[in-house]
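A single protein chain has been omitted from the complex, and every remaining protein chain is retained in its original position.
Chains here go by letter, A, B, C, D and E, matching the order in which they are written, and residues are numbered from 1 within each.
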Amino acid sequence: MKLITAIVKPFKVDDVKDALRSAGIAGVTASEVRGFGRQGGHTETYRGSEYAIDFVPKVKLEVLASDSDVQRIVDLITGAAQTGKIGDGKIWVTSVDSVVRIRTGETGEAAI
Amino acid sequence: MKLITAIVKPFKVDDVKDALRSAGIAGVTASEVRGFGRQGGHTETYRGSEYAIDFVPKVKLEVLASDSDVQRIVDLITGAAQTGKIGDGKIWVTSVDSVVRIRTGETGEAAI
Amino acid sequence: MKLITAIVKPFKVDDVKDALRSAGIAGVTASEVRGFGRQGGHTETYRGSEYAIDFVPKVKLEVLASDSDVQRIVDLITGAAQTGKIGDGKIWVTSVDSVVRIRTGETGEAAI
Amino acid sequence: MESGNLAWILISAALVLFMIPGLAFFYGGMDRGRNVLNMLMMNFYCALIVPILWVLVGYSLSQVPFENDFLGNFDAFMLKNITEAGDGSTLATVAFLGMFAAITPALISGAVADRMKFSAWAIFVPFWLFLAYVPIFKWVYGGWLGQRGSIDFAGGTAIHVNAGIAALAAVLVLGKRKTGAAPPHSMPLVMIGTGILWFGWFGFNAGSALAANGQAAQAFMNTFLAAAAAGLAWVLVEWLRDGHPTNLGAASGIVAGLVAITPAAGYVSGASPIFIGLIAGVVCCYAVKLKNKAGYDDALDVVGVHFVGGLVGSLLIGFFADPDFFKGSFEKGLFFGGDAGLLLEQALANGVAIVWSFVVTLILMLVLKNTIGVRVSDETEFNGLDLAEHGETAYHS
Amino acid sequence: MESGNLAWILISAALVLFMIPGLAFFYGGMDRGRNVLNMLMMNFYCALIVPILWVLVGYSLSQVPFENDFLGNFDAFMLKNITEAGDGSTLATVAFLGMFAAITPALISGAVADRMKFSAWAIFVPFWLFLAYVPIFKWVYGGWLGQRGSIDFAGGTAIHVNAGIAALAAVLVLGKRKTGAAPPHSMPLVMIGTGILWFGWFGFNAGSALAANGQAAQAFMNTFLAAAAAGLAWVLVEWLRDGHPTNLGAASGIVAGLVAITPAAGYVSGASPIFIGLIAGVVCCYAVKLKNKAGYDDALDVVGVHFVGGLVGSLLIGFFADPDFFKGSFEKGLFFGGDAGLLLEQALANGVAIVWSFVVTLILMLVLKNTIGVRVSDETEFNGLDLAEHGETAYHS
Partner (left out) sequence: MESGNLAWILISAALVLFMIPGLAFFYGGMDRGRNVLNMLMMNFYCALIVPILWVLVGYSLSQVPFENDFLGNFDAFMLKNITEAGDGSTLATVAFLGMFAAITPALISGAVADRMKFSAWAIFVPFWLFLAYVPIFKWVYGGWLGQRGSIDFAGGTAIHVNAGIAALAAVLVLGKRKTGAAPPHSMPLVMIGTGILWFGWFGFNAGSALAANGQAAQAFMNTFLAAAAAGLAWVLVEWLRDGHPTNLGAASGIVAGLVAITPAAGYVSGASPIFIGLIAGVVCCYAVKLKNKAGYDDALDVVGVHFVGGLVGSLLIGFFADPDFFKGSFEKGLFFGGDAGLLLEQALANGVAIVWSFVVTLILMLVLKNTIGVRVSDETEFNGLDLAEHGETAYHS
């Protein structure tokens, strides 16, 4: 099993979620994060003093998936989150040793 | 060493924390996340217009542990976070290559 | 490729970010988390009633890096985030199977 | 002027000024967290630019001399000839009316939320003031519409119908939001605004008696009752229809009731304000859903609450007006022994205001659209107007 | 009535209306972020339903004719026979008193926070108004308690003791929260509420002179000083006892001082309000901890602040009343040359109010409990009342 982590632009979250849902992907966990990368931050000015805000708002999506689904999910996310502009974000995949569904105690792929 | 990640219901966080503490587990990192899964979201109505809120509030807990502690911790979390109702959440375990305690520079199990 | 995750004190984030930037590290993803560990929480008193707040605010930093950069980045973060006081936080490293840059579809080290 | 009357006008004027931030919070809380500062700024801006324009020529054009039919003149330019430190009654009245002038364009901001360029708004406000507010105000108060017999106590036609229909014209030119609707980012902020609005509206309505007298007391009571009745009605409709009584419903109903009683406050008595409130609450609760069918994107329901509420209240005067009670010189409403005369005059006055305001606003917006442009870029719309238009972010940690 | 007096009553009435949102924010900020809208709605609801009931029959039952002993009649149903646009003084007074009627049940909401069904609250409020508020109000003002010699300037017995003891009865029936206590979700919101409450309370107390005269000025000064003294006392106790002076302590002390001076505001002078404030601040600061020992779950300390504060202030009248200063017809307090007569009357009046209010509230809550039920489900309690009861969420991004 794998964990797919994607950093995307906030206003793309709904598109990604809908794409995953249509493709029958059962679950996602999302969180607010701030990203620092090629896409610059911005400057805010208060009473004439400038404040550099280096981090830009992003959303992190995490999806647990069986090995066979990984490529499909990565493609779905890439497709739905892409705007072609700098700052679209990253996706990375890591290996998961085991998964448990808390409600039932089920483990492995059944728990996803 | 392993990283145990658990997605739980917000009002179960204190129970899980207390369970871990009683079992002598030294540390946890928590964060607010929003989950999308079998447990449906909800609808809010403002001036008669409906807004579907697909994501429900969850808390993500991360615990670094030595390999030998993993099963015990997973069981502790499962026990403390379970309500038996849909949406209780997931636990997953991944392998960690190395750990450092920033304060001392200690590494490996000593750093947990 | 590796994912370096660091839990640091909130007011050290800018130092870490600047240290990484000076060392040419291209990107970081940050998020607000709450930590529970050796560093105790605190007590708040409202109308004479005490509330134990066990979790203290921390920031989680995630950095994707090629294998060869890992040690350097861990050292940079350790250096910048250290105050020597309890609660400075942890760094851990996990292996990443694959990375995609959403904007271009590039994969592997090119996507970092 | 008795000191008690002057004190009442002054505190009423201060209350109306306070309504502008109140309105800003009412709207701003309903808006997205990344657009709230743009919303606040659109409102506060009205409180910065309008007072200056008002004392320069606005008051003069809308009032002096009081008897003329269509438009005033420049005789009171920069308050010239209003030199009366001894008494203060005219000065206080000019200030009081200046607050009304400032809040009226601010009402429109709720409709154009989330997508209008601030530079376009900055130009829109002064032009709209002179093209729509000043003439309609003149016609209604002392001008040809008022002389025919229509009445408007504190600005149902001149303010709410006027701004409400202008909001419709503005959003027709502006187009729909690409980002769609979103739930309120801070309901407590909405309720802070609502509390301030209700509080301030006592000055708006009861202050319009321009004295602390029986009419002021009745207008006060009416403001109290109509807001309560409309809030109650809106909440009950929601409870039955949607299953929940909501805070936004209570707030919207309160505002709808306040809008509806505005034109009638000094002309109706007894249980009439309760009926007016109940009717306005129910009608506006349904009216805010019209936009979905009709397809215009009135973001925060300026049309559904201010236009509809103002029109309902203004027309209901034709039924509830009670000159006997007030020993007033206006006509009787249908329920108080009158014929349809007053109702027809009310309909005419509102009809004229609607057509005029709609047309000039449409033209003004079209001119702006074809010159400096009225919409922010799509990117700004998605990323939020606060940062792009004002270089600020509402909340930091 | 002089225009100055009418202006003072009208603005005072508006100030008391403004206290209702103020109270809502004071309570709402202290509550959890997932229950804040329920708290706001419980308060705003009082401002919607009570005004209507008040003008229909509430005023009449509690006032007309003024001389009777136990209960008024229906002579002023829907303000019948109050037709006086010429003067406005009675109308203004009815509106002013209507604000008091609306805020009194709202006080109780802080106790039942976090677990009461909104439908039960919606029914509780009108019944409580007629079963507890109207009779006690009548007895205290002009009725048998007042005629015996007890005094209550702006509602210590009739409002704060009454609502405070009702809060105790209500939570005894309701039971404890399953979710326990939680720190305030937004202290700035609490402080916004506190600021509005203090501001509005000048209308509540000084407006109760029903004229802009010397008694009003003294009541104003007393309101200023007692709030400051009580806030100071509470903060100092905290500083010495808990190690920190807190904002919530300052806010709570200010409110406790305002509550305690309410019954006394027009009867005490000189340094008396400072002593009353200091005593109320210290006593209430300890009283809010009673609930932990006694075991009732008064969520936001309505008993500790309003019941105890109101009782303290009302009894202290027996010591500090100064009729010479006011050239008033009430008895002297113990410190101003009087005997214990006034103190005993105060004790009696409060005793009667406590017993009556406690019993009728208990019965009302028990009836509700055994019919439609008074508590939300456990799930709703854990997930928050805002969503389940109102279909709304306080904050979105």
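Please note the rule applied: contacts are C-beta pairs under 8 Å (C-beta built on N, C-alpha and C of every residue); 3 or more make two chains touch, one makes a residue touch a chain.
Remember, it's a predicted structure, so these values are computed and weren't measured experimentally.
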Interface partners of the hidden chain - shown chains only, full complex considered: A, C, D, E
Touch with the omitted chain, as defined above, among D:Leu17, D:Ile103, D:Met191 or D:Met221: D:Leu17
Among E:Val134, E:Leu174, E:Ile192 or E:Val305, residue touching the chain not depicted: E:Ile192
Residues of subunit C (touch criterion as defined above) contacting the omitted chain: 11, 42-46, 53
On subunit D, residues whose C-beta touches the chain left out of the figure: 2-7, 10-11, 13-15, 17-18, 20-22, 24-25, 28, 36-37, 40-41, 44-45, 47-52, 55, 78-80, 83-89, 91-92, 94-95, 98-99, 118, 122, 186, 189, 192, 196, 212, 389-397
Residues belonging to subunit A that touch the chain removed from view: 44-49, 51
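Note that in this section only the chains that are shown with their structure count from here on.
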Turning angle required so that subunit D lies on subunit E, C-alpha fit (0 to 180°, nearest 5): 120
Numbering shared by both copies at the subunit B-subunit A contact, with half separating same from different: different
Intercentroid distance (Cα basis), subunit C paired with subunit A, Å: 18
Centre-of-Cα separation between subunit E and subunit B, whole angstrom: 45
Subunit D, residues touching no fewer than two other chains: 182-184, 242-244, 246, 248
Where subunit A touches two or more other chains at once, by residue number: 31-32, 94-95
Touch relationships between chains, expressed as pairs: A-B, A-C, A-D, B-C, B-D, B-E, C-E, D-E
